[in-house]
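Only one protein chain is missing; all other protein chains are in place.
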Amino acid sequence: MLLESLLKNYTKTREQTEKLCQPLHTEDYIPQAVEFTSPPKWHLAHTTWFFEEMILTKYVQDYRVFDNDFNFLFNSYYQTVGERAVRAQRGMMTRPTVKSVYQYRHYVDKHVQELIRKNPPKDVVSLIILGINHEEQHQELLLTDLKYTLSLNPTNPVYSPDANLVSDHNLDTKEAIGDKWITINEGVYEIGYQGNEFCYDNELGVHKVYLNRYELSTQLVTNGEYIEFIEDGGYQEFSHWLDEGWTWVNENAIHCPLYWRNIDGVWYYYTLAGLQPVDRDAILSHVSYYEANAFATWKKMRLPTEQEWEVASSQIDWGKRWEWTSSAYQPYPNFTISDGAVGEYNGKFMVNQIVLRGASVATAHGHSRPTYRNFFHPHFQWQYSGIRLAK
Amino acid sequence: MLLESLLKNYTKTREQTEKLCQPLHTEDYIPQAVEFTSPPKWHLAHTTWFFEEMILTKYVQDYRVFDNDFNFLFNSYYQTVGERAVRAQRGMMTRPTVKSVYQYRHYVDKHVQELIRKNPPKDVVSLIILGINHEEQHQELLLTDLKYTLSLNPTNPVYSPDANLVSDHNLDTKEAIGDKWITINEGVYEIGYQGNEFCYDNELGVHKVYLNRYELSTQLVTNGEYIEFIEDGGYQEFSHWLDEGWTWVNENAIHCPLYWRNIDGVWYYYTLAGLQPVDRDAILSHVSYYEANAFATWKKMRLPTEQEWEVASSQIDWGKRWEWTSSAYQPYPNFTISDGAVGEYNGKFMVNQIVLRGASVATAHGHSRPTYRNFFHPHFQWQYSGIRLAK
Amino acid sequence: MLLESLLKNYTKTREQTEKLCQPLHTEDYIPQAVEFTSPPKWHLAHTTWFFEEMILTKYVQDYRVFDNDFNFLFNSYYQTVGERAVRAQRGMMTRPTVKSVYQYRHYVDKHVQELIRKNPPKDVVSLIILGINHEEQHQELLLTDLKYTLSLNPTNPVYSPDANLVSDHNLDTKEAIGDKWITINEGVYEIGYQGNEFCYDNELGVHKVYLNRYELSTQLVTNGEYIEFIEDGGYQEFSHWLDEGWTWVNENAIHCPLYWRNIDGVWYYYTLAGLQPVDRDAILSHVSYYEANAFATWKKMRLPTEQEWEVASSQIDWGKRWEWTSSAYQPYPNFTISDGAVGEYNGKFMVNQIVLRGASVATAHGHSRPTYRNFFHPHFQWQYSGIRLAK
Partner (left out) sequence: MLLESLLKNYTKTREQTEKLCQPLHTEDYIPQAVEFTSPPKWHLAHTTWFFEEMILTKYVQDYRVFDNDFNFLFNSYYQTVGERAVRAQRGMMTRPTVKSVYQYRHYVDKHVQELIRKNPPKDVVSLIILGINHEEQHQELLLTDLKYTLSLNPTNPVYSPDANLVSDHNLDTKEAIGDKWITINEGVYEIGYQGNEFCYDNELGVHKVYLNRYELSTQLVTNGEYIEFIEDGGYQEFSHWLDEGWTWVNENAIHCPLYWRNIDGVWYYYTLAGLQPVDRDAILSHVSYYEANAFATWKKMRLPTEQEWEVASSQIDWGKRWEWTSSAYQPYPNFTISDGAVGEYNGKFMVNQIVLRGASVATAHGHSRPTYRNFFHPHFQWQYSGIRLAK
């Protein structure tokens, strides 16, 4: 990547994060609704901390950190039991103020931009690109975490009425009606990232897999199709569910996707544009893996494996929802973990999580590719996660 | 009370609440650290809701509520299981904004002041006085809740460096050194509020009690005395403790009062003026009933009953700390509960709580009297609660 | 007490415990249903441990303990965090076997009986009498704990069809119908144990109290009266309940006394004679303090204080149910704690518990007196606890 292009990309990404925060009041920057979400202020600061701690303090001579406390407050990596307590208390950190965090961002931006202009060595460029991708990931989390927090407010606040900034529940085109399937033949296929651009460590290590013949739907499941599952008693019939899914449904009294509410027999959902009637033709989102799996079982079909998805990806139109696969998140053959904090990035999460493929309406432009492996615990619903069937 | 005086009192009280918030940033108004604390914004709004809901909507013709949602959001009385969930989520309510809440306050103030000027009937005056006292209680909670939240911030933020606004750990005069005791003789005494000013329902019903001869210390326990208890292994010796106190100590790894930290062998505590070395001559605060009781047992003394405290109150200098008594919070003979929401005020809490007498450095001026009964669960430490010994 | 009489009393008490176990299978001796109950085997062994550890090892020269492990296994006093873990695992202790525990009992019995015959000094006699009373308390717990465990078995097992061994739900005479009240006049009364027989430390310290005029019902509340409360929606109306009682009701989905089940609109309860239809004329039992208090509030009456109960006790017919008072369990004036393990007996529990007065159908004959103070946490229902109203 030419420096010019890197500088432009860095600047655009940093500006985009702040643009996502434009509709917010100062108050909105603070709360952490549950441990797995983070406040907007924390996302703004943590992504900045990454550039300061991983790059500026190491590669810029005489660099003076913006504030020594920030390293402690916005570091998500340092691993001790104590730190975990702090993780659950991100919403308590009223100081530094939002204004200070923006000053922190601009201070760091100025220094990173200067560094880029000085033509840094290749490994520094790589770290900057990693930082940009890291920030793009947090842009998505910022939106999905924010939605979760705002949804708890009984007044159903509107983040933005502008459906173009981040369309919550539909896009210009609705999902086509009808049954359309593509078929992939049995054989040996190659999996993993083969290009020269950025990718994460968990996509590396191109390797062969043997796939049986399979069919994949060209369409994502719609809200209307999922309502059929609900109305057929899907949440009451244990035979559709994985054993742990059934426990999850019952212990948490789950009876619909996250954000859905049944008001006098009509389905509504909370969106970033406020409370809206559920659009039956729009693509379903905010289901857990347990729900995705149960729906597929009810349909007498299944979810695709991540390998099946990747091999077929060029023949489907993806990018609107994160799509649950049936694959547990595990290392590719020859996967190795980098040294140091960067090495903590992906490998240590490879247990009890499920791979999602694709990208969602909340994903940053350009932050997607067919080999991208996202992953969450099977009970999480707060991403824009949807269902594509295989058989 | 003359209307002029009521108006002045109302206005002063309402202004005082806002004055306590002057040092805050917008961010500080938001978090709810634990379920038993509330955010500053909630205190500001809830005390206002009391005036609007209990008085304006009932006694002012054609009154238009400021915002219908506020009744739901800032009502702490409405009793359903659903409501309790909301109680734990006061820190999630980023909207209405802090600015809106101040507008709400001023809108309600204008209408209450108008109502007072119109010479309302006696029962309305009583409700206004109840509202003023209710707000004074919340001023104290606002400070103690705020201290709790700020204490969680690793940067030990300063609420106010001005020791005169709210002195956290000492007052002009330190506690006198030495052993000073007063003696009360055996006999029948009268307990309960006998004046014509405001008091709470739980102070009413003057009644006789029979007391044995007892002695009461004229002094509150100091930090230095409590450090002796710590250094003598007080937290490690179960025979000093109530059985549930011992469980509390061990399950929560308690080894000192709340906000105390031992850094390299030196005791510090977090105060509203930041982290400070513990002043050994200053009066102890932030101990639970379990700790107060264990300290007294270690001293081979005991805590006074609330009746002993009340009878002796004219002979001691009180008002710096809330003082744990040994009395469970129970109704006085002939206690009756008022109808409606006001009736929920005190009676329903009369189980599993301990009475505290006196007043603390955070108590509003004028909001104290010898018959005042405060009460908390025995494990709570976040009030300015101290120890006075009896024998 | 003459030695002859002591020997007889000791032997009879020890035999009675074993007689209560006669209907049991070996399997029944093992489970601990919840932490606050203990297995029959543990009761058999722990009461024996008391005699061995507190008396034989200290006052019998060359006494050889039956088994060194037993001291550790059946000691309920030794206070460490580790011990509490063991407390919850009494049901895991399959060894020593039931047979060994009976051998332990008989070994200890032989030595205690020899000791009694040797005319031991007065303090040893006092300890033996304490041990007898301690065992009588455990007889009651053995029955109520056993009932709790058996009630969890879907087959509703019968402990004994013989209603005379331990009548679960009725006695020969049912409660009289109608309103009968006695009146006690205002004045100073004496409280506390004044005799020369055995009593517990918490009954000691005769002292004066001042009581207002009050009335006490001569009758205990019946099942039929309580069903009226249920049918009037008593469990759904929060204004009857203490705040913590209301939380308890909702979090635990309580809608009737313990052991009651509504089968097709008819009330049944599990008894030691199996599942039975609720007898409306029989005396209510197995209610918590929260339920007793809510029932009294619904009746527009109240529960008596323990002092009111004690003063009126000679004028009422008590002894069928433990009766909830409104008094928190607190020390009498001049209460002192004995040294050593015996001193742990009562004082350390004096917080968050409510006093019950009287005695129940499960209480050992002779193990009751007007000054006896039983106490439990307000949510406990598994004793034969009932309601007597005051006003």
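By written order: A, B and C. Residues from 1 in each chain.
In the analysis below, contacts are C-beta pairs under 8 Å (C-beta built on N, C-alpha and C of every residue); 3 or more make two chains touch, one makes a residue touch a chain.
These figures come from a predicted structure and were not determined experimentally.
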Q: May I ask you to name the displayed chains that the omitted chain touches in the full complex?
A: A, C
Q: Check each of A:72, A:198 or A:238 against the chain that is not shown and name the one that touches it.
A: A:238
Q | Per the touch definition above, residue among C:30, C:143, C:242 or C:389 touching the missing chain | A | C:30
Q. Hey, which of A:209, A:256, A:356 or A:389 is the one touching the hidden chain?
A. A:209
**Q.** Touching residue (missing chain; options C:3, C:92 or C:182)
**A.** C:92
Q) Which residue from C:21, C:60, C:73 or C:129 sits in contact with the chain not drawn here? A) C:73
Q | Residues in chain A touching the chain absent from view | A | 79-81, 84, 188, 207-210, 212, 238, 241-247, 250, 289-290, 293, 326-328, 330-331, 333-334, 344, 348-352, 354, 378
Q) Considering the entire assembly, which residues of chain C contact the chain that has been omitted? A) 25-31, 33, 41, 69, 72-73, 86, 89, 91-98, 149-150, 152-155, 157
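The rule we apply is simple: only the chains that are shown with their structure count from here on.
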**Q.** Geometric centre: closest chain by C-alpha means
**A.** B
Q: Give, as an integer number of Å, the spacing between the C-alpha centres of chain C and chain B.
A: 37
Q | Averaged-CA centre spacing for the pair chain C and chain A, given as whole angstrom | A | 57
(Q) Two-or-more-chain contact residues of chain A, please, as numbers and ranges. (A) none
